[in-house]
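Of the protein chains in this complex, all but one are displayed in their positions.
For chain A:
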Amino acid sequence: MPGTIANTTLDRFQRWRRAKDTSARYLIGFFGLAVIGALTLMFVYLLSETLPMFQGASLEERAAYDAPGGADTGTIHLAVNRHREMAVRLTEDRRAVFFRPYSGEVVREQPLPIPDDVRVTSFSMAEPRTRLVAAGLDNGQVLAIEYEYNERFTPQGREYDPGLVYPLGDEDSALLDVDSEGRAIDVVGIQRGSSGVRVAAATEDGDLRLVNFEERTSMMTGETEVTRSAHDLPSLPGDATPTRILVDITGRNLMVGDDRGRLHFYDISTPRNARLVDSQRVVRGDDAEVTSLEYILGTVSIVVGGSDGSVAQYMLVRDEDNVNRITRVRDFPQHADAVTNTQPEYIRKGFATTDASGALAVHYPTSQRTLLQQTFSDRPLYRAYIDPRNRMLIAIDDAESWFVNDLSNPHPEVSFHVLWQKVWYEGRSGGDYVWQSSSATDEFEPKFSLVPLTLGTVKAAFYAMLFATPLAIMGAIYSAYFMSSRMRGLTKPCIELMEALPTVILGFLAGLWLAPFIEANLPAVASILILLPLAMLVMAFVWTRVLPEGVRRAIPAGWEAAILIPVILLVGWFAVFISPHLEIWMFNGDARQWLTDAGYTYDQRNALVIGIAMGFAVIPTIYSISEDAVFNVPRHLTQGSLALGATPWQTVVRVVLLTASPGIFSAVMIGFGRAVGETMIVLMATGNSPVVNFNIFEGMRTLSANIAVEMPETAVGGTHYRILFLAALVLFALTFTVNTIAEIVRQRLRNKYSTL
């Protein structure tokens, strides 16, 4: 029947319409919710990039075996290559054993070039990255030796041909005569600096000797020439016996530990006149002894482990008399038993400590973090070794049982302490807030205090708000309440244009034009500040009281702002014109110098410039929102006030402002949020130096500008990268809070207006 056909077609059509309607509903709903999704995604992603920084270290056990090359002899040194595929063990019975670290499979054995009848009496290593080690012998000689892995890349993977090398020439010269009388070397210390190798040793009688091997590469022939010079050092005070000798990489400082828990500092910058500068007991307990003494990377800080299980960091700090003193910098959590050994990391300032109860701990000094504490054996741990990339940790107990672990310790440098508190860095005389993320040297430790950046951000925003808030709010009151509607129609687009101006242009003008201009015309800036309001008041008086009625009629009420524009231009021109004369009259001809003499540092790109430029950028934001709030104050309130006899100004102050104050508050908040996050202006018009002060004539470095400068140069996934993400997260959280509060206040105000 035709009716049914029509019906089914209609039905199908209706179903089709309904389907379209439903899918439109879902599609649109999806995009509506996607707005929340986008914001959440940003937050979650930023957070996910920062969180790994605050995790500790972890170990995963990979293998356990007896010492490669025989557990019946002791290990004096162990090192793993950076790919964790080849390792070397030096043994007490004078062998170098090369082996695969994950399996313990011995690849090669090589005897150390020591005569058969000579015993190894002491051992020391230079910084791990130098691969240089020294063994003191009982015949007065010291063996200095390096190992190498000789890796080659083949299509099948990496291949190794490991072996020993002799840093000071050939195999014969590896044995150095340190004590001419042939006494046994009880303690030895070695270090490679920029100028060559230094060996320091104590004989069995406690005499201290220093031998320098200076390397000089001839410019003409390219040959390296080694000159040797030996010096006697003053003996330790009292009858103390040296137990440990440390030489730093600069070749200026020598540290000697003794059997009475003291550390002695020798100045050896001129070895001939080497002198003992300072001695200090470095372990707190009364009968405690120093059981471990080791430099960490850079050979500035010394980690002291005691028989009472204490671990502390010492370094040389200049006192008031400009003398370097051995100073305790910080303590680490105490071990349960005597500390047996300290092992520094290769490329960071972290270290691992082992103790006699079989426990191990991994520490990082500046962040004051102990990232890992774990017990390996019921026997005392003898030593722990970390590979160059901090990915593997081998713990050895005193029965030469080895525990091979994968180590994950990617971000030890970061902690709440590092980011927000004063940190005592090496080479400084106390704790400080420092941001310094990179440098040219390997020993450099990045300094990640967010305090200077956050303060810089607040400083920039503060001066910007100081400039913008009065102008914007006063302007908003005037244009919402007094301005004629025609002028308002002209003004609003102008302010919107002001908001739309790219900040890169403001920044460029601020940096390249305003900053030099202010520097050259400081008195003009000061005089504008004073003259401008005065001139406005004078103009107001002249216009309303002095000028005849006829002239006043020519321009209707509500155009006062237009009348004032020429006044402002005139005052501006006048201020610049008299600026050099003022400078001669009041500042001895150079205002900048005058400020410097008065004790204020003056940077060309400073907070004053930022205040004006960024103030310019936030004026429209504050203006639009507060104008909105003032303009929407219900008319019956103001009309009531005026009807009761209040002047327009009284109405504004007592009624309008009071009612609109939440709106103005939220305007200021949003303006502040914008100032905090502004990047280009700050990037271009401050010196970007991370200073910690509120001097208006100095620059600053803000979180946002810092991200813009450093982000493109960081290694993805590194600590610096994540800290920049943290900076972004801080900015996000800050603006989120400010904006959310502002938005809630505004929503309430809107409800209030609608009920009034």
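Definition applied: contacts are C-beta pairs under 8 Å (C-beta built on N, C-alpha and C of every residue); 3 or more make two chains touch, one makes a residue touch a chain; residues count from 1.
The rule we apply is simple: contacts and distances are computed from a predicted model.
Matching "Spermidine/putrescine import ATP-binding protein PotA", "Phosphate transport system permease protein PstA", "Cytochrome bc1 complex cytochrome b subunit" or "Helix-turn-helix transcriptional regulator" against the UniProt entry of the left-out chain gives the name "Phosphate transport system permease protein PstA". Among the residues A:T227, A:Q421, A:S439 or A:T647, only A:T647 touches the chain that is left out of the figure.
Of the listed residues A:T340, A:S437, A:T679 or A:T719, the one in contact with the hidden chain in the full complex is A:T679. Only one of the listed residues, A:P493, A:P548 or A:G645, touches the absent chain: A:P493. When the missing chain is restored to the complex, the residue among A:E49, A:D387 or A:D603 that touches it is A:E49. Chain A residues in contact with the hidden partner, per the touch definition given at the top, are 17-18, 20-21, 24-25, 27-29, 31-36, 38-39, 41-42, 45-46, 49, 470-472, 474-475, 477-479, 482-483, 491, 493-498, 500-509, 511-513, 520, 532-533, 536-537, 539-541, 543-545, 560-565, 567-569, 572, 580-581, 583-584, 588-590, 592-593, 616, 619, 623, 647-650, 652-653, 670, 673-674, 676-680, 683-684, 704, 707-708, 711-712, 716, 724-725, 728, 731-732, 735-736, 738-740, 742-744, 747.
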